[in-house]
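Only one protein chain is missing; all other protein chains are in place.
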Amino acid sequence: MSAEHLPERAEVLRLAQLSVSFRTATGLVSAAQEVTLSVARGECLGVVGASGAGKSVSFLALLGLLPPNAYVQGSAQFCGAELLGAAARALDRLRGASIGMVFQDPMTSLTPHLTIGKQIAEVVVRHRGVSWAAGRARGEALLTRVHVTDPGRRMGQYPHELSGGMRQRAMIAIALACEPQLLIADEPTTSLDVTIQAQILALLAELKREQGMAMVLITHDLGAVAGVADRVAVMRGGRVIETGPVGVVLKRPRDPYTRALVDCAPQLAPERAPMPDTALAGSEPPLRAVALSLTDVSVEFPVGARWFGRAARLSALRQVSLELAAGESLGVVGESGSGKSTLVRATLQLLRPTTGRVVWMGAALGELPAGELRALRKDLQIIFQDPLGSLDPRLTVGEIVAEPLLVQAPQLTATARAAETAAVLERVGLPARLTGRYPHELSGGECQRVGIARAMILKPRLLVCDEPVSALDTPTQQQIVSLLADLKRESGLSLLFVSHNLALVQRLCERVLVLYLGRMMELGPASQLYAQPLHPYTRELLGAVPIPDPELQPARLSRVLAGEPPSPLNPPSGCAYRTRCPHAIPVCREKVPAWEAVDGARRVACHRWREL
Amino acid sequence: MLRYALRRIGGLIPTLFVIVTLSFCVVRLAPGGPFDQEQTLTPLVRANLDRLYGLDQPLSVQYGHYLRGLLHGDFGPSLSQRDFTVSELIAQGLPVSVVIGLCAILLALLIGIPAGIAAATWRNQGADHGLTVFAALAVALPSFVTGPLFALVFALTLHWLPVAGWEPGAPRYLVLPVLTLALPVAAHLARLTRVSLLEVLRSPWIRSARARGLGGARVLWRHALRPALLPAVSYLGPALAYVVTGSLVVETVFGLPGTGRYLVQGAIDRDYPLVMGMIIVYGALLLIFNLVADLLYGWLDPRVRHE
Partner (left out) sequence: MSEAAVPGGLWRRAGRQLAGNTATRLALTVLILIALVALLGPLWSPWRFDQLDWQHLAVPPGRLAAHWLGTDRLGRDLYVRTLYGVRVSLLISVLASLVSLVIGVTWGAVAGFAGGRTDEWMMRFVDVLYSLPYLFIVIILTTLFQRGSIVVLLLAIGAVGWLTTARIVRGETLALKRREFIEAARALGLSNSSIVVRHIVPNLLGPVAVYATLTIPQMIIFEGFLSFLGLGVQEPHASLGNLINVGAQEMQSAPWMLLTPATFLVVLLICLNVLGDALRDALDPHER
């Protein structure tokens, strides 16, 4: 059955009353219940919901890809043929040929010991019965189609030799190898950087437009759906709770859960009035004393150290200078590899800067004796990215939260410690019954609250947050950010908030610093930087943020820039950003742009900011 | 891949040098000399013997002599079997030991890896459970127990095979020693392969390969097997060390004219050159074998080559 014989708008896939449950040691666990959905030719269905809502499971079930303990009921028809209960050989003829599938993590979803070329050609040879030479030729054409640069060389490379974005493109190329009638993309952008996410979504939108196949986009990101999907299905607890055209569901959700999802989705609001949380600090920050200052801080790592010969040096952070006032919040944004985490660790002296000074309340941290620095750490606390990994698995919640007191206030009695612990646990919204639990018994959000409690129990004056919510679900993200905003308002601490999520930074921070390859690109008050970015890179970052508005997002996607960050081991000369910059001119290659002050509060490093 | 191989080969020479030096120190620092047990020797004869073998010179000079000899492939004379040089003794015994050792490793690979694959493929079925129990038993049984037991059952009771002895070109003398050595190695390989294949089969890239419609056989052989063999390959080095060790027992139990007895007897007799020669030959064999295992690992996993 080929696509040509189908009428326009014909249904390609139809799920009816599909239920999935897993047999486990504790009994039958239901994962999806009575899912009824359909996708037509040329249409993209977005399936959204929190993790564990049954999105992926439903589609893996129809492809027969669930583990053997899965129990599937109902019906799944592909072009009129029933898939559930079909023979393995029949399924194998469809999978990879008529139905292409793209998975979440391109690093682990590509076979590590086979080259990209072999993996693409293999699918073509298998389903089309052509020669290996023909398969490879088709593979190269496919890589070109998904905009992989230098496809001939990529064919001979292994997955680990490619960047994350390239790998995902390669996986899409494999899925497209036999011109499928249906493409299922399961969280295709989740493990990627914002800019690369936007590129992959733009590619999917383009493919949908030009190939005319049916597409299912499974995601937790409403912004992704808004840009690519025509219709949306919202899932919760294994059930579809709302379906409809994307404009209707995202703009006028009927179900309260959908409404909550839409409300808590990260919104980028450059044109709107400042969000309430931003407003609480006041749009005109009063003159405040400088609490923390970094001067020309650089961090270099030796890489590939050999026994003899010199190690190459990776410049993770280059000459970063900034000031943070007491009670101020500064956001640091950038892609992975931009030096955000290095900046955090250098600030707290968890990592010694190669050059430069970090001064906290007049004390140069790098020059303090070890004992004094340890005592000073009482004021400088940090929250980490991995909620579970930042808690010692052998200690209970109570022990973890009380540990800072043992270190910094050893004079306290056990009763006083217990009282303080209970108070701070209550403050971060953790019930007292969790005190005796171990980290692995908590959810991700609860773990992160424990991390916050541990940081807050010492009443620090600077709280550094290193991607504190990127490992959490969207609703949990919102709760944690609200908690941080409350804590900041109540205790007047300074906040250094690192994130790749620009929307979150906008909610929480008064000023924002943009980093690229360890270099400062732009710094300024959040309201101005978001509304009127000066640096082309800031513009690219803002353009890449998926916003859950189906009227704006498709157009935004079509303007996404190509290009990936170069290797930090071999950064471009002159302006680091010039290899991706659409406005690069010869001077950008030759000269490092100056860190220019603009209208007092803003700074930018670009040769052409005035003209652009 | 070639550069990776060259780098690994280049690393062999310093290691070998360290082995020579270290074993020279260990052997020489121990109390007692080669002629202590011969009480009939007059002090003069003893001194002459010492001079003849250079034992009266400072250790550093002896060490220099020894290294120079080694470069020409000369391990020196044996002090206990005075009509032979160490090289002659090793040349006599080594072929027997090497044949038995290699046969044991090959047999273990031929049994262990397919058994592991089969157990993983038919997971939790009769064959899998049987293999698990059998492997647990075989891993727990040391060769000095299985060797005599095999001899008792297959030779003394059933009379299928000879109890002991060696005849060049007669494979029936090989069967029991090889089986004794191969059994625990095969069991270990089977366990490693089974566990790692099960883990690989659960990996995202296997699901992704199945989603491309590649079919069970192709997914297993082309996408799952190579990474699943990595633990087994890492075990090859320790496996050879085990076989070498076990060969000392097996050669004693089955009366084989290998090199194992030289080591034990040489150590008891304080026959420095013989013991040194044995350590160096076996050390070099182990190093080369480990190198082969490393190269195999690099071929199986392209990520390793890049480090």
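So that you can tell them apart, the chains are marked A and B in the order they are listed, and the count of residues begins at 1 in each.
We adopt the following convention: a contact is a pair of C-beta atoms (placed from the backbone, for glycine too) under 8 Å apart; a residue touches a chain by one contact, two chains touch by 3 or more.
Since the structure is predicted, the reported quantities are computational estimates derived from the model, not experimental observations.
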Given A:V48, A:V125, A:L162 or A:L380, the one touching the chain that is not displayed
A:L380
Residue among B:S23, B:Q57, B:Q81 or B:T121 touching the omitted chain:
B:S23
Hey, which of B:I13, B:V61 or B:I268 is the one touching the hidden chain?
B:I268
Touch criterion as defined above, residue of B:A91, B:L110 or B:L149 at the omitted chain:
B:L149
What chain A residues would touch the chain not displayed?
24-26, 345, 348, 350, 370, 373-378, 380-382, 384-386, 389-394, 396, 403-404, 407-408, 437-438, 440-443, 451, 454, 458
For chain B, the residues touching the chain missing from this view:
15, 18-19, 22-23, 26-27, 30-32, 136-137, 139-142, 144-145, 147-149, 151-152, 156, 241, 244-245, 248-249, 252-253, 263-264, 267-268, 270, 275, 278-279, 282-283, 286-287, 290
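The rule we apply is simple: only the chains that are shown with their structure count from here on.
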Within the complex, chain A is touched by chain B residues 202-205, 207-216, 218, 222-223, 226-227, 300-303, 306
What residues of chain A sit close enough to touch chain B in their complex?
60, 63, 65, 67, 88-89, 91-97, 101, 103-105, 108-114, 122-123, 126-127, 158, 160-161, 171, 174-175
